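Comments concern the structure below.
A single protein chain has been removed from this complex, and every other one stays in its place.
The letters A, B and C name the chains in turn, as written, and every chain counts its residues from 1.
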């Protein structure tokens, strides 16, 4: 599998630079017969899009998907599905200065060191624009998982700076620009974000992603464990610095008697495990948590270097997100869905001969 | 790559069950000409071994490595290196009861659901015994990284329950059974662990792993990012529930002006990034943190099910670690070394034509 | 690696159907710094194109390549290179009848059995139109191999039906529509092909592909042998039924004393091996031979079935090649170049530490 491909059997290969002519992806290994049309991508792409509110980058992309192959008369055919989105609002002028500069906290310097040259326009390949195609591919995976297994993959913002939700309501999540599960805090967050934007600074965020109704048995020990692949999937998203499954880092301070999820005929009595034991799904909800760093593109000046090695003051004037985590909810969902879809296919490849296995324990507490 | 293989070019395939006749691995893609002898594995295997102190499981394995192939006259030949360790102290009797039970917090139930049958002796394939071969393979990777790039891969315990080090000294780490960087706390930890063992309970731990002298440019965007592969590598270790790179989850509460590591001619002014930007090494120290859950094998009874679906009281009487994190230091080192070795080979495959790239920024603050 | 991807490190993923909106590919893992422009593909695409002479299908495609990503200021950047060609002369009307029919000797029936549905327009994904993108990707590989190693990858038609060349001249090959190495036979071949076309029938062909100046040492035993990968590469081309390396099937009748290529300081005394020993290049010319079957799309009626299972008479009226081998010369070159490029990268990944190895035997006789 090449480095711009994700997934072993349901394989998504993405391409495209932030300010190049287009971005796109090829989905290979997709089961045939799934209903698919160009309009199906709009909802999730809009959730990821910039410029929806004043709290995200003001780049306005149409994000119109063209299906180039792999679909015939509205159904996937099993051949590679190529999706294409033309870039329409790429203002490379904003980046004139950074052509010659390595911005601190960015991939400018490391791409330069790796390849000896780089496409500096808008961050080139290292831009979060690439995640658009993850979301697009995730739409196909989500649909199949939902139709075949009633799996629901959802995510929400769980922390911005030191603000945490006081209450939890899935209905609230999609009703505010912060994907925040507590409607009562939206005003507070707007004020927080407005002040932050004015200050020219940025802030980190935590996203929680959950998949319900995942059957037990998915995940490939030892090096294709479900949690290992979720960790890689999430850590591959721009700006991510940490991933937790279930109790995550809290388990460092737990005792075994506290952490282990006891089992009864009625279901598991807890879900510290996050729905995964030994790298295999248990039938409980899959739960993971992802840490997004604050973006390094700030109006506030910082010390950096230029390509000649001179020290320079770096100031970003282009369009940027004060909290990149905000738009990451559909991206986290997509990556979780892609992992699950791939594992579902792998599971039936190896274990398709295994019939219904008893006893099956109900999911129990989420 | 099959699910029991790790690495794309430097590929380690492990096999073996906890109480089967043997465990082993095949290392494929190893560069030729590396000096290697059976005795080279002893040091790290001893660091990982059980039964060194009263604080770890009392299983005593000789862990004698036989090199079956791939080495001729003391040098690797470039052909697959097979390593074999016979199991010598596998007391399956201890596990008689669990043959019929699903232990809470263990992989018993999920293996059963996936495969429809399982080898229950000592946890079978899901036992941490498998990690022995990771450590063995890591010895080869560490050696090559050290000889060719002066890379040093080290790890230490950074937290046990809520105990954190007060001071930091690499020399202390290998001088106590807790791989603890502050010698002054060893007495406290011994008391803590003794009390824990007597209580029949267990505790979580956090391990920090660091690689120094990694050149800039390693890591393959987008889905083979260095941090993504480290995350998968660590999460694939038994009992791991979380992985952080650099600032990790602390970055959720950071501002961008705080997080971004400024650059000067003398080096980076910080290392919140953990040595990785855009999925590529920056030349700074690679830093990651790993959360280990407390083992679920306890003398304290818990509610579980048997294979007929009856509710049972589960009590573990076999030999177990009250803190599995303690023996995980060489495992984390090995996994980090395996990722780096694989990425080093991949980097020179694609970018071997890229000469010395200027300007190169010194590592600066760790 | 997904099934529509070729190569482990220099990975080409193709997509697109014969009569869909476009065909394209993504080249991942390409070394950075290679000069590349949209016009560079024209020469080889024209060599592969239909409608150049009356002896090939009369479909006329512009085959204009758009570079969507991976190139900045005329150089490859190391990020995925996406190439797109819009289909402009897809007359699906010609295929109205075959929507409901399984043509004998075609993939219609097997796609139907595999996927349960298919895109029947022009053969959909199973059309040789797909090979356009192999040729495009091959252009990049050929360039790198030529610039870095002076490797020259060439092919020619070596047999049409029972006609074989009487003489051999590389200069002749590109000077006639049959890629034929003996100019004196061109008239005979034109008459042969004209008669064939009038008869409504088709004919098979043999293509020889040769790579000069390949350094010794390329190829990965045991399952990534150079010859094994060439065999797979060639057999993956539409209509191919056989592959030989060096002496090929003639070696069945050879004695060992005849087959083994003796070695002297001046070079090898023969090349029965086709430049490969033990799956590794020897420094001699790499030589392989490929058998193309006659196309099954004929004006002559044949017995077939329709999708309801009724027996039908199948007659092809669309545009087709009476000898598909004719246009396969650049395709065979491309596949050989792709294998070599991928192996070159893999070789330096594992064996980049191995310096100049002595003694080195000159190539000797071709």
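Basically, a contact is a pair of C-beta atoms (placed from the backbone, for glycine too) under 8 Å apart; a residue touches a chain by one contact, two chains touch by 3 or more.
These numbers come from a predicted model, not from an experiment.
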*Which one, B:40, B:64 or B:119, makes contact with the chain that was left out?*
B:119
*Specify the residue from the set C:5, C:18, C:69 or C:87 that touches the hidden chain.*
C:5
_So one chain is hidden, and I want to know which residue out of B:26, B:128 or B:203 touches that hidden chain in the complete assembly._
B:26
*Going by the touch rule given at the top, which residues of chain B touch the chain that is not shown?*
1-5, 9, 11, 13-17, 20-24, 26, 28-29, 32-33, 66, 68-70, 72, 75, 77-82, 84, 114-119, 121, 124-125
*Footprint of the hidden chain on chain C, which residues?*
1, 3-6, 8, 14, 102, 104-107, 109-116, 125-126, 130, 159-162, 201-206, 216-225, 227-236, 238, 240-249, 251-265, 269, 272-274, 276-283, 291-298, 300, 302-305, 307-309, 311, 346-347, 351, 354-355, 357-361
*Residues of chain A (touch criterion as defined above) contacting the omitted chain*: 9, 29-33, 78-79, 148, 221, 345-346, 348-354
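What we mean here is this: only the chains that are shown with their structure count from here on.
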*If you average the C-alpha positions per chain, which one ends up nearest the average over all of them?*
A
*Please compute the C-alpha centroid of chain A, do the same for chain B, then give the distance between them in whole Å.*
26
*asked:* I'd like to verify one number: the distance from the centre of chain A to the centre of chain C, where each centre is the average of its C-alpha atoms, in whole angstrom.
replied: 39
*Roughly how far is chain B from chain C, going centre to centre by Cα mean, in whole Å?*
45
*For chain B, residues contacting two or more additional chains*: 221, 346, 351, 354
